[in-house]
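Note that one protein chain is taken out, while the other chains of the complex remain in position.
So, subunit A:
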Amino acid sequence: MNFNLTEEQQMLQDSLRRFLANEYGFDKRRDIIAAGNGLDKPTWNAFAEMGLLGYTLPEEYGGLGGNAMDTLLVMESFGRALVVEPYLSTVVLGAGIIEDAGSEEQKERILPKIASGEEFLAFAHQEPGGRHNLDYVRTEIQKHGADYILNGRKTAVLNAAGAHYLIVSGRRHGRPTEPVSLFLVNHDTSGVEIEEYTTHDGHRVADVILDSVMVSDDDRIGARGQAMPIVEKGVDRAIAALCAEAVGAMEALNETTLDYVKTRQQFGMPLSKFQVVQHRLADMFIAAEQAKSMAILAASMADSDDRKQRREAISMAKALVGQSARFVGQQAVQLHGGMGVTDEMFAAHLFKRLTLINLQFGDADYHLGQVSDGLLKSA
């Protein structure tokens, strides 16, 4: 056992945090969100220069050969600064899936451009009504000569509008009994319509409508009907990344709350002198530390090919992180009093991000259910 960072990881963390502290302040972030596309190009280019965008990719595709533990460090730092740029969708999910299951041609065409920051990816899998159920896919795949036609609607697709390629899941004739296949869809293919929205926490999500979208056999990712394991692994990696981001946001929220209660005077003394406040802060600290432990577990398992063990660890982490994020978020707002529910406080934005992280890729209840079902002997 060793929970220490390597010298390289420590340097990565230090330089990233320094960059974000200097270049990604509250007002800057607000401007980026207001600009509407959730992407500040100079910031993205700086990430590329730091090597972040290819950190986990193999060296032959312009990457640095890192793993999910490195993603943990990046996402934790992003969580502290509430970075809204499409790292999760492009680098963690998109590039991760292509690296795992893409053809050689797809990897060569796409991955170097991800590492260099030139192109973006989006994972279009979830569908309306699916809620947290990962295998709920009704998008239709129909054979059309040597090609395929896709019809369906995807929802909660992160950063779809800016993506050069969408990774789209579907089933033959949309039948639930048919296995899932994945296709790489170029964003300007005819029949792709994107309705994009800002989220409550300043990110970008979209509904993607696929109306007779033509793809070829070369666009498939992985073997026909064999995509569910690819989807699961990609999503598990995204969950591990979100857990890390939540930990960063919780740590930042605890720090800013601690500062606030030390300064805020009521009844002739700082709030921090009241025992009820001290115990609350202690519980918030405990919650964040427990979440951090589970985020580390998730990162250590995210690249594993042992499906059962990996999925169990990921669900345990997401459940506990979701619960902790809820507690820390709500209590931080409470301790800020009225200020905590205003738009001007960074704490309120950390709270919103933590709330929305819980709603993505399975909430705490859903993952508790996954762990619970796993306890059945038949599972």
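Here is the rule we go by: contacts are C-beta pairs under 8 Å (C-beta built on N, C-alpha and C of every residue); 3 or more make two chains touch, one makes a residue touch a chain; residues count from 1.
Simple rule for what comes next: contacts and distances are computed from a predicted model.
Enquirer: For the chain not present in this complex, what protein name does its UniProt entry give, out of "Pimeloyl-CoA dehydrogenase large subunit", "Protein translocase subunit SecD", "DNA 3'-5' helicase" or "Cytochrome c1"?
Expert: Hidden chain identified via UniProt as "Pimeloyl-CoA dehydrogenase large subunit".
Enquirer: Decide which residue listed in A:43, A:126, A:254 or A:323 touches the omitted chain of the complex.
Expert: A:126
Enquirer: Check each of A:111, A:301 or A:333 against the chain that is not shown and name the one that touches it.
Expert: Of all options in A:111, A:301 or A:333, contact with the hidden chain holds for A:333.
Enquirer: Spell out the interface residues on subunit A facing the chain that's missing from view.
Expert: Contacting residues on subunit A, toward the hidden partner: 126, 128-133, 135-136, 155-156, 176, 195, 197-200, 203, 205, 207, 265-268, 276-277, 330, 333-334, 337-338, 340-345, 348-349, 351-352, 355-356, 359-360, 363, 365, 368-369.
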